[in-house]
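A protein chain is absent from this complex, but the other protein chains hold their places.
After this line comes chain A, so read on.
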C-alpha cells in the first residue's frame, strides 16, 4: 500500500457523499420532514462539495483520467490557491460541513460518508499529498522550418554519421568556431 495516493479515494468518497447529501436534502425538503431546513442546508452543502470535488487532481505518478468536462471547474477551483490545494483545509472543511447534516435522519448517511472522506483527506495531507490541477497540454504550434536541421558545416567527402558524432562537443566547437576546416578523418587525394 506504499505508493497509494489516498487523495484519489478521498475524492471519490467525498463526491459520493456530496451526491448522497443532495439526495437526502431533496427528500427531506420535498417531504417537509421535521427540521427540514437541515435538508435545505444539505442540498447547498452537497452542491458545494460536488463542485469542489468534481475536478480530479493530478496523480504524482502516471496519467490521470479526467472526469468528463472537468476543465471548467478546474479553472475555478484553481483560483482559490492554497485553500483548495491543501488537503488539511479540505479535511477540516468537509468535517465542518458534515456536522449540521447529522441532525436529520435523511442526511445522516451523507454525514458519515463525508466524515470518512474527511479522515482519508487528513491521511492524504499527513502524507504530504496536495491537489494539482490537470493542465491541458499547450498545443505545440508546428514551427515552419523548426525541424530542418542545420546543413552540414563540412564539405564532401563527409564521413558517415557515427564517425561524425565521435568527436566530443569541445572538439566540434573548436573545429567549427574558427580556423581553417579540419577534417575529422584524414582525407587523401587519390591523384597519383
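Quick note on the criterion: a contact is a pair of C-beta atoms (placed from the backbone, for glycine too) under 8 Å apart; a residue touches a chain by one contact, two chains touch by 3 or more; residues count from 1.
Rule of thumb we're sticking to: contacts and distances are computed from a predicted model.
A.B. asks: What is the missing chain called in its UniProt entry, if the choices are "Mediator of RNA polymerase II transcription subunit 21", "Response regulatory domain-containing protein", "NADPH oxidase 3" or "Septin"?
C.D. replies: "NADPH oxidase 3"
A.B. asks: Specify the residue from the set A:47, A:73, A:89 or A:108 that touches the hidden chain.
C.D. replies: Answer from the full complex: A:108 touches the omitted chain.
A.B. asks: Quickly run down the residues of chain A that touch the omitted chain.
C.D. replies: 1-5, 8-9, 12-13, 16, 20, 23-24, 27-28, 31, 33-34, 56, 59, 62, 64-65, 102-106, 108-109, 112-113, 116, 161
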